[in-house]
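Notes follow once the structure below has been shown.
Omission of a single protein chain aside, the complex is shown with its protein chains in their original locations.
Our next item is chain A:
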Amino acid sequence: MTVPNGDRSDRSPWNWLLVVPIVLPLLPFLFNSDEPRLLGFPLFYWLQLAFIAVGVTCTTVVYQMTKRGR
């Protein structure tokens, strides 16, 4: 059992990184186009699927940087 010093704050400047994958997918002017195609996929489809990778990267970085030491 550890002491309840888990009361450390969740605040961290790294958390701001989470804003990126929240805002990017909500900007249709970035991806609402057919060209350029990638492997036959119109931009609309491949770029939005690529945003998944952006989301994963950002949440992973924030998790790693804000992990509490054990």
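A few remarks follow.
The working rule: a residue touches a chain if its C-beta (ideal position, glycine included) is under 8 Å from a C-beta of that chain, and two chains touch if they have at least 3 such contacts; residues count from 1.
One rule holds in what follows: contacts and distances are computed from a predicted model.
Taken from the listed names "PadR family transcriptional regulator", "SSS family solute:Na+ symporter", "Protein kinase domain-containing protein" or "Sugar ABC transporter permease", the protein name that UniProt assigns to the chain not shown is "SSS family solute:Na+ symporter". The missing chain lies against chain A, touching residues 1-2, 4, 6-10, 15, 18-22, 25-28, 32-34, 37, 39-42, 44-45, 48-49, 51-52, 54-56, 58-60, 62-63, 66-68.
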